[in-house]
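Below: the structure, in structure tokens.
All protein chains but one are shown in place.
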Amino acid sequence: MTEQPIPRLVEAYVGEYASGKSEIAINRALELTRQGRRVTLVDLDTVEPFYTLRSLKEKLESFGINMICLSAKDAFGLGETGAMLNPKARWALRHEGDIILDIGYGVYGARTLNLVEGANESDELKVMLVINYSRPMTNSRERIKEYINSFDRIDFIVANTHLGDQTTAEIIIEGNQEILAVANELSLPVAYMAADINFAAELQKHQFLVPVKFINRYMPEAIWS
Amino acid sequence: MVAPATPKSWYLPSKPHKFCPGCGHGIVLKALGETIDELDIQDKTIFGCDIGCSLLSWDFLACDSTQTHHGRTTPVMVGIKRARPQLITIGYMGDGGGYSIGSQHLLNAAVRNEKVTLILVNNTNYGMTGGQMAPTTLPGQKTETTPYGRDPEKTGYPTKGPEFLSELTPDGAYVARATVSKYKQLRRFLRNALRNQIEGNGFSFLEVLSTCPTNWRTNAQQTWHFLEDEMEQFFTVGEFKTPFGKGDK
Partner (left out) sequence: MQKVIGETKKAFLTGNEAIAWGCLAAEADMMFGYPITPQNEIMHYWTRLAPKYGKEFLQTEDEISAGFTVCGAIQSGIKAFTATAGPGNVLMQEPFGMAEGMRLPFFAIIQQRGGPSSGTVIYSQQEVSLTCYGGNGEGHRIVYSTATHQELYDYTIKGFNTAWKYRFPTYLLGDGYQAKMREPLEMYEPSERGIDIIKPYPLLGLEGHIGTDREPQHLRNIYSMEEELYDVVLKNDADYNSVRQEITEYSEFNCENAEVIIISHGVVSRAAEDAVKVLRAQGIKAGSFRPITLRPFPREQLLAVLEKSNAKKLLITESALGQLERIVKYEIYGQTLPIETLFMPGVGIIDYDIIQKIKSII
């Protein structure tokens, strides 16, 4: 067994409904796994049981990620009977290695972390806010500020502007510039900006003030599969 | 000949009204008309009636009114009041509509302290459909569906609305039970039930014990006897909850 580099990474991804939290969390978990690290990915989405990691569980396990989530067949039905949590999620921080938490949307925002033992006391934990400038609740500087202020705690921003199948490099660049401007104004660090791997060639022509991570999209497979 | 005084808020083209001789609805609606006049709220009152004999009141008043469905008067009135709080909404229903098919609406409107006034006329049976057992039918009372008398072992005891509603409602609610045998008290309770809405204090509910000689198959004396000596013994008359100082029981 290889030595796990110290300190380990504990990242909780929070954000607006359909902001891309789950996609970012999966890609982050895969990135760390490819670096030879031991990674546990935890599904804490209690509000939106339809569009969660659970239907991707087996696929992600085959990539070597330790998954803490219910599989579709564990959850009796979906929806009303689907807002449930795998009891293992409560003790997720006791696992060795890196922990990536995918937190659902909802009025409680990052307070979902209260469901994880030791999360609030952990000095390893980083709360990462995912923002897509194409989402109506975060489509202006004022709205982004208002949204960020609704959280008790944010440690880093992840800029994730896209428009689904209609994404262009301009949309990514212009949206993320606005997010960066707000982060700068609020003195919040931006961990990175994320962009679909299909835009790698185009975006690499540009200079950005923050790191860019290119991601694959897994979540379109997640809906009712 | 001296014509009986009719309230200004009565709709005269619908008179004479269609209630049976000896029915208590006429007394309740006369008291209601006089109260609307006294409070000068005719132009902003919305009267909603349930299905059952209470439906016969749909054009009784010269106020804007709407027919609803059986049991659904409460949510329709809630919708109107929520939409335009300056209107005075009066839901008018029988014991079946309020305590049976519409009970979930009554209970939840009370819990939410909806600022509507509901008047529930209790005559211990389903009158319009031909005299079946109601939630308020007294133990031993014969109806078309309790031909040997209501057996509480099989069908439970009569529903006591003001008793449970006064427990459910928060402060500001007004809950009372009147009877058509005590007209001045009925008028006073109606005034309080409407004043409470006008002042915006909370939910207002008034049950009125009433008579149904047609389905009870009673003559005038027997009708009055059943009301005063049986119903009023079983159902306590008085104010159960009032924001206007000490209630009257």
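We call the chains A and B, going by the order they appear; numbering starts again at 1 in every chain.
Keep this in mind: a contact is a pair of C-beta atoms (placed from the backbone, for glycine too) under 8 Å apart; a residue touches a chain by one contact, two chains touch by 3 or more.
None of these values were measured; they are calculated from a predicted model.
Of the candidate positions A:Gly36, A:Gly164, A:Pro189 or A:Pro211, contact with the hidden chain is made by A:Gly164. Only one of B:Ile51, B:Leu120, B:Ala134 or B:Cys212 touches the absent chain when the whole complex is considered: B:Ile51.
Within the entire complex, the positions of subunit A that touch the omitted partner chain are 17-18, 48, 50-51, 77-82, 107, 132, 134-137, 139, 162-166, 171, 223-224. Take subunit B: the residues that touch the chain left off the picture are 8, 11, 42-44, 46, 48, 51, 55, 58-59, 61-69, 72, 74-84, 87, 104-105, 107-108.
Definition applied: only the chains that are shown with their structure count from here on.
One finds 58 Å separating the Cα centroids of subunit A and subunit B.
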